[in-house]
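Of the protein chains in this complex, all but one are displayed in their positions.
Here the chain labels run A and B in written order, and each chain numbers its own residues starting at 1.
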Amino acid sequence: MIERAVDEDGKLTLTLHVNGRSRRVKARAHHTLLQVLRDNLQLFGAREGCGVGMCGSCTVLLDEKPVSSCLLLAPLAEGKDILTIEGLASPGGELHAIQQAYIDHTAFQCSYCTPGFILTTWALLHEKPRATPEEAREYLSGNLCRCGSYVKIMEAVMDARDRLAGG
Amino acid sequence: MIAFLQPRSIDEAVAALDHYGEDARPVAGSTALTILLRQGLVQPKALVSLAGLPDMSSVQQENAALRIGALVTHRAIETSPLVREALPALADTFARVANVRVRNAATVGGVLAEADYASDPPTAFLALDAVVEVAGPAGVRSIPIGDFTRGFYETALTSSEIVTHLRVPIPSDGTAGVYEKFVTRSSEDRPCIGVFAAVRLGEDHKSCAELRVAVGAASEVPQRFKDIETLASGNYLDDDVIRTVADGYADRIETLSDLRGSAWYRTEMVRVWVRRAVERARNVAMGIQS
Partner (left out) sequence: MRAIGSPVADTRFVGRRVPPSEGQQRTSGRLKFAIDHSVPGMLHARVLRSTAAHARITRLDASTAERMPGVIGILTGADLLRGGIKPTYGPVLPDRPLVAIDKVRFAGEPVAVVVADDVDTADEAVRLIDVEYELLPVYVDPEAATAPGAVLIHDTVRRRELITYPDLILNTDAGPNIFNHFKLRKGDVDAGFRQADRVFEHTYRTPQQQHVSLEPHVAICEIRDGRATVWSSASSPFTARFQVAETLRLPQSRVRVVTWHIGGAFGGKTYPRIEPLIAAVSWRVGGRPVRLEFSRAEEFYTIARHSSVVSIRTGVRHDGTLVARQVRILWGAGAYADISPRTIKNGGWAAIGPYCVPNAWIDSYAVYTNTTPAGGFRGYGVPQVCWAYERQMDEIASALGLDPLELRLRNVVHEGDSFSTGQTMRDVHVEDLLRSVAQRIGWQRPLPAPSHARAVRGRGIATTVKGTVTPSTSTASIKLNEDGSVNLLVSTTDIGQGSRTVLAQIAADALDVPLESISVAYPDTDLTPWDQTTSSSRSTAMMGGAVRTAAESVRRQLVEIASRLLEVGAADLNIENGSVSVSGAPARRLRYAELIRQSRSGNILGHGTHATEGGLDPETGQGIASHHFAQSACAAEVEVDLDTGRVHVADLAMAAYAGKVVHPTYAELQVEGNAAFGIGQALMEEMVFDGGQVANANLGEYMIPSLLDVPPRVEVDLLEDRSGDGQIHGLGEGGAPVVPPAIANAVSAACGAAIDTLPITPERVLRAVRGL
């Protein structure tokens, strides 16, 4: 049977692997992963900013790759490893070097876009541990910061790169 | 209520789409479709997920062509060693699309089926004479890209068909391809115009044996004029020849107006960017740093 069962509210039961844990949620087919994270799982770090994949405030990592959770239909997120900003710090609560770098450089203002930037920074440095400033700018160009913290964000990213490379 | 279907084979997928007719939508990367859904612009009764279909997720080299599965993401093409080796300009074109998040989700099949005019890959497909492989209730068929894309958001696909693969012939050795994407607003803007140019030099390594130029985002569908391309054959690609080609394209393309530029401006940009793309392709072919 290729059609997924729905309950009387028209909702599917989905099993999502979020931040290392299996979670069962109920959502309609057209609900996005962003909606499920926020409404079902109370993970508020991913945020809606544009609804069209442009701003990056909704960024999560899907199998270590940054995606717009505002565009990903929730059922399509099954079977993948989802990492949200809440899952970046160690289980003991120790901040990741990237998070610490953002704090140390005050690389934010209103901070609405910050989780998206941090996760994208993680993906950048995961793919290119020796990313040059040009490569970093190119990779992060799809994350928008209306407050305009770009200069300090780049400082934090380069500092995080150096820290992770053992500097 | 929207049903969610997860076929495990192409036949199952086609049968599901056929069953629902116009009331079902296939979904792969789900970028453009989600926007339409959330704005209520489409109200399907069923979503048919293509994510589980086998043999559509890789890039293979077969008979001097790349056969790209419809589920391959933009990012996968951008970073594929095979594509980078065989068709680097195609990888570059995919690399220019939107942002890294969209590229991690959006698929080749998706960009083909959407037929969005303000898009980059279709321009490359046209220049490279790509062929779209489609599966439907009546079986499979191969559609040259020029016949596949018909107009604004309009393709040759029926509502029961899906794209399964894209076949891109690899041009002869020594062909240099480039993609120029021109944006008029932010760096993240969609193209005002995109030009894919490919140059193959003759045995003298100076005159042009083959020129291909496709212009996208300037009109409803990407445009290519083989009669203008052949004007370059046998000639050195100097300023005059290049200008003739560029002006030819500018005169022939009925440009459109949108927020990225007026029709007048786009015509001027056809002139400028066909010239720049051909110059760069020529320089790459000649081994000169552009």
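Here are some notes:
Definition applied: contacts are C-beta pairs under 8 Å (C-beta built on N, C-alpha and C of every residue); 3 or more make two chains touch, one makes a residue touch a chain.
Keep in mind the model is a prediction, meaning the values are calculated, not measured.
In the complete assembly, the contact with the undisplayed chain comes from B:Glu188, out of B:Glu188, B:Glu210 or B:Asp247. Of the candidate positions A:Arg28, A:Lys65 or A:Lys80, contact with the hidden chain is made by A:Arg28. The missing chain lies against subunit B, touching residues 39-40, 182, 184-190, 259, 261-262, 265, 268-269, 272. Although one chain is hidden here, its contacts on subunit A can still be listed: residues 28, 38, 43-52, 54-55, 57, 84-86, 88-89, 95, 99-100, 102-103, 105-106, 108-115, 118, 133, 137-138, 140-154.
Note that only the chains that are shown with their structure count from here on.
Look at where the CA atoms of subunit A average out and do the same for subunit B: the two points lie 29 Å apart. Of all residues in subunit B, those touching subunit A in their complex are 1-8, 12, 16, 27, 30-31, 34-35, 37-38, 46-47, 49, 51, 75, 98-102, 104-105, 187-188. For subunit A in complex with subunit B, the residues that touch the partner chain are 2-4, 6, 10, 12, 28-30, 32, 51-54, 56, 59, 62, 65-68, 70-73, 75-76, 120, 123, 139, 141-144.
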